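With one protein chain removed, the remaining protein chains of the complex are shown where they sit.
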Amino acid sequence: MIELFRRLIFLPVGASTVADGVDALHAFVITATMLVSTYVFGAAAWFTVRYRRKSDRQLTRRLSATVRHEASIITLVLGTFLLWWVLGFRQYVEMVQPPRDSDVVYVEAKQWMWKFTYPDGRDTNDVLTVPVGRPIRLAMTSRDVIHSFYVPSFRIKQDVLPGRYTAVWFEATQTGTFPIWCAEYCGVSHSRMRGEVVVLSQADYALWLRSGKGQTAEIDCGRGPGSCGGGDLVAIGRQVALRRACVACHTLDGQRHVGPTWSGLYGSQRTLADGRKVVADDAYLTRSMMEPAADVVAGYAQVMPTYQGSLTAAETGALVELIRSLRDGPVAPAGVALPALEITTAADGGRGP
Amino acid sequence: MSDTTVLAPQEHFATIEQQAHAARLGMWVFLASEVLLFGAIIALFTSYQVHYPDAFRQGVDHNTKLLGSINTGVLLTSSTAVACSVHALRAGKRRLAGLLVAATIALGAVFLVIKLTEYAKHFHEGIYPGGAGSFFQVHHARGLPEFWTLYFGMTGLHALHVTIGLTVLGVLLSRIMRAELGAASAHRLELGAIYWHLVDVIWIFLWPLLYLA
Partner (left out) sequence: MTEATYLNARTTIRSWVLTTDHKRIGILYLVTLIFALVLGGFFAMALRIEHLTPGHTVMTAMTYNRSFTLHGVIMVWIFMIPSIPASFGNFLLPIMVGAKDVAFPRLNLLSYYLFITGTVMVLVSMFVGGIDTGWTFYPPYSSSTPTAIPTALLGVFVIGFSTILTGLNFVVTTHTMRHEGLGWMKLPLFVWAIYATSIIQVLATPVLGMVLLLVVLDNSLHWGFFDPARGGDPVLYQHLFWFYSHPAVYIMILPGMGVVSEVVATFARKNLYSYRAIAYSSFGLAFVGFLTWGHHMFVAGMSTFDAGAFGVLSMLVAIFSAIKVFNWTWTLKGGAVALKTPLLYVFAFLFLFVFGGMTGVAVAAMSLDVHWHDTYFVVAHFHFIMVGGTLTAFLAAIHYWFPKITGRMYSERLGLLSAALVFAGFFVTFFPQFLLGNAGMPRRYYDYPPQFQPLHIVSTAGSWVLATGLLITAIYLGHALFRGHRAGDNPWGSRSFEWRTTSPPPTHNFHATPPFDIDPYDYTQPLPGTDDDPAAEKEAA
């Protein structure tokens, strides 16, 4: 049924968990539109024939709306609209709130390419490789102007802004290659800013992970871009934290220093100086680095400098991944590889690392 | 020395009352549109203020409260003066009306002088719009450039309105002195006065935002 509908109105395959719901609402709305426009046109045509003018001086009787008639129409139409709104809003909420256990990939957009940085530190241009059946969250930023990350087959789209991180998530339901298009005008080659999502089966994905395809992340460890070498993102995060002197103020082992410790920080509830309470998720952590003044933790002075513009997306990703690895205890066991996109097994409760 | 000339309405109006009514309503509609003009930039200001509370507090603290407040006083007084001048003209006291308008203009000029003094001070300290200047090499708070850019934008636009207001009042003054405006055409002066009140009211909004907060 839904497949037929898709073919009928040229929708691409629905390859994500949200696609079926969106398309069903689409079908509902479009059918109603067709019916109503046909009704209006049909009624107008019928009245034109039925009440055609017989003489140029013909007089007509006064016919006016009753309040009941107007009110019932308004109720009916508004009711339909509100029903759509309720359905649409529920889906929208689902579409913007990533599941808690989703894996993260960092996306950096620039005129006119997409760059993806994976939890294990490698990065690729224009090709995003993901496993089927896992929620993937993209933390995205732009180096220049506004772009928009659009995968029609997943029915997702999100603007990518300079100077801040925005997020979008999806869970692919079928393997294959799906186009990515930039949907916000960004300059002369806007229409060529295309990429693709390659969705692999979980087994193929594990192979891909091991194969080391894709280049190494261009994270700067002091000897130029790429000098951190490969390795997992947490290890790179440690090097970045050292090199950027985060550890001058933050500890990894639970001790209070100039700033709060990173141990046990991820996912915890933070109380801010102005009384607000927020959960330390990726967005909060990235914001803390880019705009430290925006959310000052209670009990600390606002002395942290901003790293806006000096940390690259890949470095930011590595730092967040490091902090994430410390979520459950003072120190992550050294040397343990923590590929966050590790294929889920029932045993670890569907959580990532 | 009340004037006795009976004014004829322009030909598309039936009566002079209708014409005055139209002119007054036109002015109010225009003011509504001006309010929205400033509303837009004030909305921008408050958004950034919410975003960068600290930088904006620093910016406000940096401004000289005294100068800002004196200017508020100056404008309020001038507004009263121009309001009285309309009454005076209606009552036929053309000379008094002229004096009051002249006082308004003088006060408006004082306002501009104080404002320019403040600008000079800022430039001296190395504060320029767009985050340019030596000040911003010392003060890094994020959002500080936005504060000062908006400060210059808002006060500059307001000063432009003050200047326009002064010009309008100047023309009106010369017409009062040449006895072209009198009791019967007091609504012309009233229009100028309404505009001047607007200039005042806008400042009443800018003053707390930029000097007190």
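Each chain gets a letter, A and B, in the order it is written, and its residues are counted from 1.
Note that in this section contacts are C-beta pairs under 8 Å (C-beta built on N, C-alpha and C of every residue); 3 or more make two chains touch, one makes a residue touch a chain.
Quick caveat, the model's predicted, so the values are computed rather than measured.
Chemist: Quick check: which displayed chains does the absent chain contact?
Modeler: A, B
Chemist: Among the options A:84, A:208, A:284 or A:300, which residue touches the chain absent from this view?
Modeler: Answering carefully, the residue with contact to the hidden chain is A:84.
Chemist: Which of these touches the unseen chain: B:16, B:41 or B:201?
Modeler: Missing-chain contact among the listed residues: B:41.
Chemist: Sort through A:104, A:172, A:186 or A:265 and give me the one touching the missing partner chain.
Modeler: Touches the omitted chain: A:186.
Chemist: Contacts of subunit B with the missing chain: which residues?
Modeler: Listed in rising order, the touching residues are 11-13, 18, 21-22, 25-26, 29-30, 32-34, 36-37, 39-41, 43-44, 47-48, 51-52, 55, 129-131, 142-146, 149-150, 153.
Chemist: Tell me, which residues in subunit A touch the chain that this view leaves out?
Modeler: 9-12, 18, 21-22, 25-26, 29-30, 32-33, 36-37, 40-41, 43-45, 47-48, 51-65, 70, 73-74, 77-78, 81-82, 84-85, 87-97, 144-146, 148, 150, 152-153, 155-159, 161-164, 166, 179, 181-192, 309
The criterion applied here is as follows: only the chains that are shown with their structure count from here on.
Chemist: Where the CA atoms of subunit A average out and where those of subunit B average out, how many Å apart are those spots?
Modeler: That pair's centroid distance is 47 Å.
Chemist: Quick check on the complex: what are the subunit A residues that touch subunit B?
Modeler: Within the complex, subunit A touches subunit B at residues 291, 293-294, 302, 305-306, 308.
Chemist: Once bound in the complex, which stretches of subunit B touch subunit A?
Modeler: 51-52, 54-55, 140-143
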